[in-house]
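Every protein chain except one is present and positioned as in the full complex.
Let's turn to chain A:
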């Protein structure tokens, strides 16, 4: 017996978004290390070596991780529950029943806006039970949030 994958994949553009995000998070420390290496003579070789290591690691992640994430990250909303799978090396399946959902939020960061993507966050009464669906098309996300809110309102339950 095992958990089946949720039905829907995230938006294809999410791969580019993840790739850009990873590139940016790699570029910042590499740039800092490189500048420091250029300025500080005695430690130059060590700093440049560290910059190179971070760059190789970051580029490796950028090349492989987003595609992997795209294969793993899936979501599904039924009339009874929200079901999400995330992760890569550490995979995580999260399920929250409609009757226990407290809030539904849609968040769009600046980078997400450029790619016309959005993240839907579903919270329950548990401090550790929040579910995030990343990388959805922003219109789909808005629609989904609205639908979730409607279903949640129609489902009886005190959410605790």
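Things to note:
Methods note: a residue touches a chain if its C-beta (ideal position, glycine included) is under 8 Å from a C-beta of that chain, and two chains touch if they have at least 3 such contacts; residues count from 1.
Everything that follows uses one rule, which is that contacts and distances are computed from a predicted model.
For the omitted chain of this complex, the UniProt record lists the protein as "Putative membrane protein", which is one of "ABC transporter permease subunit", "RNA polymerase sigma factor", "Putative membrane protein" or "Quinol:cytochrome c oxidoreductase pentaheme cytochrome subunit". Note on the undisplayed chain: of the listed residues A:23, A:48, A:65 or A:81, the one touching it is A:81. The missing chain lies against chain A, touching residues 1-7, 9, 68, 71-72, 74, 76, 78, 80-81, 83, 89-97, 100, 124-129, 131, 159-160.
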